[in-house]
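Sharing a structure here in structure tokens format.
Excluded from the complex is one protein chain; the other protein chains are retained at their positions.
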Amino acid sequence: MEPFYFSKFESRRPYKPIPDNKYRTLLFQFTGIVSIALGFAYLNWRWRHSLNPDAMWFAILLASAETLSFLSTILVVINFWSNKDAEKTPPLHFLSEIEETFGRPDRPVKIDVFIATYNEDVELVRYSIVDAKKLNYPFADVKIKIYILDDGRRDGRDSAKQNMKKVAEEEGVGYLIREHNEGYKAGNLKNALENTEGDLFAILDADTRPFPNFLVNTIGYFRKRDVAWVQTPQWFYDTTPAQKLSYVINNKLKNLGAENKVIANVIDFLFGKITFNEDIFGNDPRLFYEAILRKRNFYNAAFCCGAGSIHRREAVMSLAIRDFALQIKKLEAYLAGKKRNKTEIKNERKALLLKQEIIPFKFHASEDIYTSMMLHGDTLNRWQSIQHPDVECRMLSTQDLDSWIKQHERYAAGSLDIAFKDNPVFMKGLSLGQKICYFNTIWSYFAPVWLLVFLLSPMIFFFTLSLPIKAYSFDFFKYFLPFQIMNTITITLGCWGIQTKRGDQYYVSSFWFMLMALFSVIKGEKVKFNVTPKDKVLALNKNFKHILPHLVIIALSLCGIVYNLIIISMGSHPSVSGFAANTFWCLLNMIDLSVMIRAAYWTPDSTLEQSISK
Amino acid sequence: MKKYSFVLKPMFFIFNLLFASWLVIKIENIQPSDVSKKKSLFVKEDIKVENSNFAKTHFENIYSDYKTGIVDSATFDRELRNFLEVESHSRTGSK
Partner (left out) sequence: MLKIRYTELFHLTGDRPLDELAGVCIDGIHYYDFKSLIFLTNTDLASLIDLIKCSLEHGVEVRFVNVNDGIKRKIIAMGLDRILSCD
């Protein structure tokens, strides 16, 4: 097969999930409750005793941002409350193991594997096909059929495009196309379901390469008749490796013509242990899958994320049919309300019947989470979802900032669009725990609102010399410190074993595109489905617009610090303690913002043998 | 060690918080009268009042802080007591 940039990462293997520990869970619950209590105490003091009356607009702005951010803390504690991994069972053999046959003759279960593609390099998709063909299954009579779902219609009709059909035929797998792209990926899956017959089907993206035991380790869950889908963690095996600081320094000296073996050894001794730029794009979703989504098993609220999931056909068809019937009923009720006669109602009904489609996955840019919400809210069937803890497939991550932002912008806009149009908080059928978990996801996309305040507050102080609080007195720290420290301990326990540094940095650094996504949804703009490029794309010139706000904030912050230092040296600064506090805050912000700037200018180093790979 | 490397970031953050808090509280508690009273920020003991001119300046500073409202009456009282105690010790010592 043709080598790609990711070929050098073939030997990488995924992490093992952190084993559950009931004592750690109990400790987390304890610190979580204490953290929330301290948070309430802090906010109570903030609102009642700390607002600076001489800068009330600033004081209220910051206190409001802190209050909104505190809601996130509460939601996170609830989300992480407990872990409830589903019991693993051996793989299935017969249909009767997953559903009632009602007297129908029993037979081996049928499993389909869908590989959805649009415009990815066909040789890249071939990797996924080859790995899918290697899927193990202990029962020879269980038919596992692989289908390429080509929304790019690359069947040879257009000689300018690569021929996906030819690759499918060479590999001996099925090939399905449709003559339009309505509904994006959801529409593609609909077409696949209309043309296949698996009782269960796995969804893979063009770059998703399943490990051989992907089905063996997951199909057994469907023995429980109410399991609608199983999601496995998405793992990116091509995240940027760490670079040794000593290597970078020596390389720079080499480029300057100042290479010296002795100096190189000294630099290696001093800086050899320091690494940076590991996963510079923050692509590793381990925090999301292992901490957030896995713990939602407790509430039966783990939603589908698309690639790496396996579905029960009957579940998605049930949703599709009931939705279809509901649309007809809504029309009838509307027409009856308008006092139309029977003939008119019959004609309108017929017209809608002909027009309305049976849609298994909601036609939406975030079809996965939307469909999950609908299935969770199905009061008739009470579907269950399972977040499987082990990594069972590997995928490719975005390799440049522009692609990364486009992908995450779609996630943000998609989730926010759902929040405004079909808010899960008000959806009938969802349990309280499910509503809280879905709300937590949506609320996280409102983070740029308070993040912007947190980023701008130090600068407001630097240039107006107004403090948002009366004073950085002992009282302030008496309330602030215990809350912040306990909060940090709580999150560490909740995310035990998982590096959160990159996630925290990108949480702050993502403020701008998330704000733009929020504005676009509020303005009513249609959420676009952008296919994320999976090949390596270098678009340095495109990246600058993404980091301009970050550069502005850093520049203004530095100017503010210098300006304040001048005032301090003149002896006329009204609050040196305020300056110290805001400078610390500012420096932390700048460190977080810098990650996206570094990502914008990151280029792959051809001499990667000097870097540390996992 | 690599297994627990995830703890480094929260530990660093907590350390940062504590250090920043200590520094800010320290700065917050500095008063103009401390300039004449202590050798440096990090020394607890006051400077021994050996010079009457220095003592005079120090007394003026204490009174000025109180007059301008930088310190409250309780603090003024305490500062004055300390000053008088130190003064009386230094006079006893010099005799």
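Details
As written, the chain order gives the labels A and B, with residue 1 at the start of each chain.
Keep in mind that, in the parts below, a contact is a pair of C-beta atoms (placed from the backbone, for glycine too) under 8 Å apart; a residue touches a chain by one contact, two chains touch by 3 or more.
Computed from a predicted structure; not experimentally measured.
Judged over the whole assembly, touch between the missing chain and the shown ones holds for A.
Annotation: of A:Y15, A:F324 or A:W585, A:F324 touches the absent chain (contact as defined above). Of the candidate positions A:P3, A:P105, A:G172 or A:G337, contact with the unshown chain belongs to A:P105.
Here the missing chain is touched by one residue of A:D85, A:D268 or A:E332, and it is A:E332.
Listed for subunit A, the residues touching the missing chain in the whole complex are 99-105, 107, 197, 313-314, 317-318, 320-322, 324-326, 328-329, 332, 350, 353-354, 358, 380.
Following the convention adopted for this analysis, only the chains that are shown with their structure count from here on.
Subunit A and subunit B, compared by their mean Cα positions, are separated by 51 Å. Subunit A makes touch with subunit B in their complex at residues 471-474, 477, 480-481, 484-485, 488-489, 491-492, 495-501, 504, 576-577, 580-581, 584, 588. On the side of subunit B, the complex with subunit A involves touching residues 3, 5-7, 9-10, 13-14, 16-18, 20-21, 23-25, 27-28, 30.
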